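In this view, the complex is presented without one of its protein chains, the others remaining in place.
After this line comes subunit A, so read on.
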Amino acid sequence: MSACISLDDLTVAYERHPAVHHVSGCFEAGSLTAIVGPNGAGKSTLVKAIVGMLRPVKGHVDRKALPAAAIGYLPQAAEVDRTFPLTVLDTVAMGAWTRIGALGGMSRKQLQQAHEALVAVGLEGFGHRLIGSLSAGQFQRVLFARLLLQDASVIILDEPFNAIDARTTRDLLDLVRRWHGEGRTVIAVLHDLEQVRQHFPSTLLLARETIAWGDTRSVLTQENLRRARNMAEDWDDQSEVCEERRRA
């Protein structure tokens, strides 16, 4: 049900400074990949380029003609306005956007699916609560329910477990494994290396460029991690602007 996403010499700029350089490789169909790296390694930038939110300065992302609807994206927590006066159910229902668009109504079946998604993330009966009243963990569960409703074949998570309690992390990791079991391609930006070693078969170690990409055990070696750290520390933030201006 899913397809491979390949990157070809991908260079992406953030705020007009190139943040990720010459990344080439492939997220296999049905793979479960963690993207790790030091702060400022360009992980989120890379993910945004894969989703199609940032246009590459050089190279390209080949989504194998996957429509936007086939990609489920979970933004970093800071990019979502958690104080917005929306109900939990309305938030989950946004997952149906690719089917109903701006004007279509939710069918009875889709509403039912939204309720089921809430049950699956352990928030049964929360539908009419406002998202502003939820804890960070509960809110993240809501966003995962939205992903469930989206039913995408490729799921991309940007720091899904940041500042989330242990129990929620465990429950949501179960969902990630379930998606993997269903043959979906899952890509997650993560910090906790122990978590990555335990649950993610493949890893992309990034520090402005690819340090290593492949089987998690062979990627997360002391040597590779040290190289990633050095790379990030040596980086000049004011590096020259790589030809093109940032995407308007």
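The working rule: a contact is a pair of C-beta atoms (placed from the backbone, for glycine too) under 8 Å apart; a residue touches a chain by one contact, two chains touch by 3 or more; residues count from 1.
What we mean here is this: contacts and distances are computed from a predicted model.
Among the names given as "Glucanase", "Lactate utilization protein", "Na+/H+ antiporter subunit C" or "Zinc ABC transporter permease", UniProt records the absent chain under the name "Zinc ABC transporter permease". If you put the hidden chain back, the residue from A:9, A:81 or A:174 that touches it is A:81.
Residues of subunit A that touch the chain left out of view are 48, 51-53, 67-69, 71, 73, 75, 79-81, 84-87, 91, 94, 97-98, 102-103, 130, 132, 146, 150, 245, 248.
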